[in-house]
Each structure stands twice: as structure tokens, then as C-alpha cells.
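Following: one structure in C-alpha cells, then a few remarks.
Up next is chain A:
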Amino acid sequence: MLRIDNLSAFYGEAQVLREASLEVAPGEVVTLVGRNGAGKSTLLRCVMGLHSGQRGTISLDGRDLTRLPAYKRARLGLGWVPDDRGAYATLTVTENLSLPPRVGPDPWSLERVYEAFPALYTRRDSPATKLSGGEQQMLALARVLRMGARLLLCDEPTEGLSPLLVQQVGDLLREAKRHGVTVLLVEQNLHFATGVADRHYLLAEGRVVEAMDNSEVRSRERELLAYLGI
Partner candidate 1 sequence: MAGRALLSARGLTRDFRGFRAVDQVDLDVAADSVHALVGPNGAGKTTLFNLLTGFLPPTAGTIELDGRDVTGLPPEQVARLGVARSFQITSLFPQLSGREHVELALQSPSGLGWRFWRSAKLMRRYRERADELLDMVGLAELAEAPAEALAYGRKRALELAIALALDPKVLLLDEPTAGMGLEDVDRTVELVSRVRQGRTVVMVEHNMSVVGRLADTVTVLQAGKVLVEGPYEQVRADERVITAYLGATDAAH
Partner candidate 2 sequence: AGCGGGGPSGSGDSKLTDDKVVLGVLNDQSGVYAELSGKNSVKAVEMAIADFKAKYGDKAVTKNISVESADHQNKPDIANTKAAELYDRKGVDAILDVPTSSAALKVADVAKAKKKLYFNITGATTALTGASCNRYTFHYAYDSYMLAHGTGTQATQQGAKNWYIVYPDYAFGQDMEKKFSAAVEGAGGKVVAKDATPFPNDNFSTFLLKAPTLNPKPDTLGTMQAGADLVNLVKQYNEFKLRDKGVGLAVGLMFLTDIHSLTPAALAGTTYTDAWYWNFDQQNREWADRFLAETGTRPTFAHAANYSAAMQYLEAVQAAGTDDADTVVKGLEGKEINDVFLRNGKIRAEDHRVVHDAYLAQVKPQAEVKEDWDYVKILKTIPAAEAFAQPSGDCKM
């Protein structure tokens, strides 16, 4: 579904992605793991069309996205959960949830969101940046679900969530997958990652250094942790 070929990205002179290539098949959940600063977030931003200063091609369902502005990419069914959660200070929670237009076949209704995240319901009229960190994280996730995106780009969606909620998010992603949604997930938590994902890419210094499946990750967990650590 998503295909990235030889993607390089720069911040000014500094190169943070070096000819990274990867592929995500429809209905797959794929994670991107790597150390802090490896370039994971940057890769997602490139896919979303929010990073200027990149080289390489990105295509969705065989269609080249490279020249498309971000809003058109979104309308093709891309949904992004930014790493900073992207809560709007000037919008209430409900407004945050009502803002994105529907872009896919199966958008969540407001009721469904509130059912899944009761905390958001209690805070529905308060400005989104007044939410607690974890609540903002829920909001960011709920917001793309409201769009009904076909391909979710989630940047560390479990960061700052309580263990209980982490499990819930895992359930959510699995459920989305059952409905045919494709997910590209950036995740630090290997345990969580293996729980929801089919395959994994290891990113180091802007390069995709390895692609693994779940069993491989489990069997090499120690080695990987060490690798991610060093």
C-alpha cells in the first residue's frame, strides 16, 4: 500500500534520513523502531508531506505522492498522530474531534470516540491543551479515527499513557487492523510493538538497517534491546 524508496531528508545541512526504503502492505501493522534521534518522526512527516528538504519517492497504492500537498495526501486516506500530540489550544476537545473532515470509508462517530475514551467525554468542552498529557494523547489518536483514515501514521501513540490505556490502545489498533486499516507505527516499547504489529523495521542513523517479523523480534529481543540501547 505504502512504498518508500530511497528517502533522504535534511534539516538544513544535516541529513537525518539516508536512502531509507520500506513497504507496508494493505491491512498490515508495521512498526518502525530505533533509538532517539534515529529519524523515525521525520520519516512520518515526510510521508505526510510536512517536511521540506527531502529526496526520494513515496507512493500510496502505486500513486506517487511526492508532489502532493499535505491536505491532498490526507484526503487520500492518510491519518497522522503527531509525536507532540498536536492539540489545538484554541479549540475545545469536541472541536478538535470535529475538525478533520472524513476521508475514509469508516470514520468513527463522536459517540463511539467518547465511549472508547470516557476521559475525553468529561473534558469535552475544555480547551485541548488544558488536558493532561495522556488525555491529549488519546485525543490525537481519536482524532484520526474520526477521519476514518485507511493508513494511520502513529508517532509513539502510547507515550505517557497509563498501562491500562496502553493495553486499550493496543486493542484499538488491533481492531482497526481487523477493519482493514493499515498502520505504520513508531514505537519505543518493543513489548507493545510485538503485541500489535506484523513486521518491524529497524531504523538507525537514518537508514533502514533491518526488517524483521514478530517471531524474529521475540527471539532476538535481548540483542535488539541492546542494539537499541547502544
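FYI, a residue touches a chain if its C-beta (ideal position, glycine included) is under 8 Å from a C-beta of that chain, and two chains touch if they have at least 3 such contacts; residues count from 1.
Candidates were picked such that all candidates are chains of the complex that A comes from, given by their letters.
Computed from a predicted model, the values in this text were never measured in an experiment.
S.K.: Among 1 or 2, which touches chain A when you look at the whole complex?
M.R.: 1
S.K.: In the complex, go through chain A and note every residue touching candidate 1.
M.R.: Chain A reaches candidate 1 through residues 11, 35-37, 41, 83-84, 119, 122-123, 126, 130-135, 137-138, 156, 159-167, 188, 191, 225, 228-230.
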